[in-house]
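One protein chain is absent from this view; the other protein chains keep their places.
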Amino acid sequence: MDKKVKKLFQGKVSSLLLLLLGGLLFAFIFLPIYYIVTMSIKSQAHVLSGEFSLFFFEVSFDAWKETLTSESIWNGMWGSIKTASISTVLAVAIGTLAAYGFSRYSFKRDDDLLFFILTQRMLPPIAIFLPYTLIWRSLDMVGDWYNLIVPYVLISIPITVWLMHAYIDNIPIEYEESAVVEGCSQFEAFWRIVLPNALPGLIMTAMFNFALLWNEIFFALFFRNRTLPVEVSAGLQYAEITPWPSLSAQGVFLMVIPATFAFYLQKRIRELPITF
Amino acid sequence: MVTIIKKEKLLKYLVSPAVIYSILAGVLPVIYAFRNSLFNINIRYPMRTLKMIGFDNYINIIQTSRFQAALKNSLLFSVEGTLGALILGFAIALYLYYYVRPYPLVLTFLSTLLVVPVLAGKVTNAYMWKLLYNPVLGIINHIIRGLGFGTVEFLSNSNLAMHSIVFTDIWQWSGFIALFLYAGLASLPEEFFEEARVIGASFFQTMRYVIIPNLKGLFLAVFLLKFMISLRSFGLIKVMTGGGPGVSTETVDMYLTWLAVEGRGALSRASAGAIIMLVITIIVFTLIIKMYQGQKEGGK
Partner (left out) sequence: MSILEAKDITTTFEKGKVVANDNVNLNIEDGEFFVLLGPSGCGKSTFLRSVAGLETPDSGVMKLKGEDILDKEPAERDVAMMFQKVTLYPNMNVYDNIAFPLKIKGVDKDTIEKEVNKVLDFTQIPEKKHSNVNNLSGGEAQRAMIARVLVQDPQLFLLDEPFSSLDHQLRVHMRKEILKIHKKTGVTILFVTHNQEEAMRLGERIGIMNNGKVEQVGTPKEILKEPKNKFVAQFIGHPQINFIEGEMNTKEDKMYLQIDSKNYGPLEKSEMKEIPESKEITLGIRPEKLKIEKGKVEGENKFISEIDLVEDTGTDVYINFNFGDASLQAEVPETEEWEMGEEITFSFEKRDLILFDESGDRIK
């Protein structure tokens, strides 16, 4: 009996500890987000007064009013939506085709080609941004919103290939084989069988790419494009006293759309088919 | 690999868009940049006669102390950030796998939260942490003062600043990495863990002999991925400290952009610096992969 009690007690203590750890983890991630959200609904006066409070403060929507009525913010939003979506669609299309090729066929030097594609992600943006700028200048295309799409697709292809490669590998080739035997062309087999099965992977890859491009700031800044991150970061430059509520509102605004992917993404990542 | 239909032609259609695009959009600009680096182009004086000065730019920039400092910062940021995120991520993944897995709702809730920092992006995160580190408004200093210590200047202290930024980066990525590593843990056959239980291996022994060796490939992939992402620290640091105080938090990409555009407009020299970074990155990448492959085949 004694032993049983001892075990029970150990169980209670250790589960308490674990609960605590869980709570810590939650706080670790949640608090910063909570703080910026609450900051966005505080008033500048409150901030200036130097008071610090986590829960009890006067709620003020000034910062949000300012943000949501700002033309530059909405322009930036629109710019981001355009560039991120178009780039994502293109990159996922090109990347998935390539991933299918790598997955289903083995050919001379396929490892090297795969490596080559993956290294595109490694290009220091500074190395290619300069040539791009020069090209745009000579073509008189500086500042046009579609400039961004070119490098964006380039850096999105590697991740797409990497992820989709794993997903397609996990679709048994027998499905396509039986389809081909039944009369489908190779392309039809790909379109009707592989893609639908790879849909979760496709969505996940698209979301992931979209989020990364949405937050991309280097190219956008130096190509003088007006995307949302550019507009939001610009807020930092002008004030003497940092307008924290205002900046916070912009920051939260920036993260709203990608944050909606969180629920779907976390499930997909946790269930990734990892082989050894 | 099985070929359904032996049509080599079809294969070319599949992979070539990606390859061609990469060559056009990636390789060509790099070659162009390389070509630029051999001259003395300056943005401010576009009309100046171009002189081919060979590798002078390279020698020049390597000897620049500011470049060296920036290189140190870049390496610090990348290595510290990647290792930190990997270790913390692994700890979180273990916690999730061992204790949260029986409660699917909690698992979903925590996982959703863990992904948000990456989705929030560098600008938002930079604002967030700038706020948190703030001497007056920040929670952290508030707690520190509450414990009786003096205010810590996280971002204004040149010794501390870089590490503070690294911590932000770790915060951003460890949750995300944790989920990838969780996927790896979940894909390990249950029998491995059961066997370890029957034999009597402790938690740490199980980790050392069962989990880590089997997930080596995953760890490597995650490490490389994060490392590559770290090299583009521009956005985060620019917003958080602008490179300061002074240039103590300036990384290579920040320095090079300043060099090319703002400072002296020395485009060629900046291109040289960029090419150097590219070469270093490729070498490190290849070395690590070769090392891993060698280990996989050779065994002990």
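The chains carry the letters A and B, assigned in the order they are written, with residues numbered from 1 in each.
Note that a residue touches a chain if its C-beta (ideal position, glycine included) is under 8 Å from a C-beta of that chain, and two chains touch if they have at least 3 such contacts.
For clarity, every value in this text was computed on a predicted model and none was experimentally measured.
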- Task: Could you tell which one of B:42, B:108 or B:214 touches the chain left off the display?
- Result: B:214
- Query: Of B:69, B:83 or B:201, which residue touches the hidden chain?
  - Reply: B:201
- Note on the structure: Where B:102, B:146, B:189 or B:294 are the choices, the one touching the absent chain is B:189
- Task: Name every residue on subunit B in touch with the hidden partner chain.
- Result: 189, 191-192, 194-195, 197-202, 205, 209-210, 213-214, 216, 298-300
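Please note the rule applied: only the chains that are shown with their structure count from here on.
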- Message: Using the touch definition from the top, list the residues of subunit B that touch subunit A in their complex.
- Response: 1-5, 7-8, 10-11, 13-15, 17-19, 21-22, 25-26, 28-30, 32-33, 36, 92, 95, 99-100, 106-108, 110-124, 126-129, 131-132, 136-137, 139, 142, 171, 175-176, 179-180, 182-184, 186-187, 214, 217-218, 228, 231-232, 234-235, 238-239, 252-253, 256-257, 260-261, 267, 270-271, 273-275, 277-278, 281-282, 285
- subunit A - residues contacting subunit B, complex: 18, 21-22, 25-26, 28-33, 35-36, 39, 47, 50, 52, 54, 94-95, 97-98, 100-102, 104-107, 113, 116-117, 119-128, 130-132, 134-135, 150-151, 153-154, 157, 161, 173, 176-177, 180, 186, 189, 211, 214-218, 222, 229, 232-233, 236, 244, 247-248, 250-252, 254-255, 258-259, 261-263, 265-267, 269-276
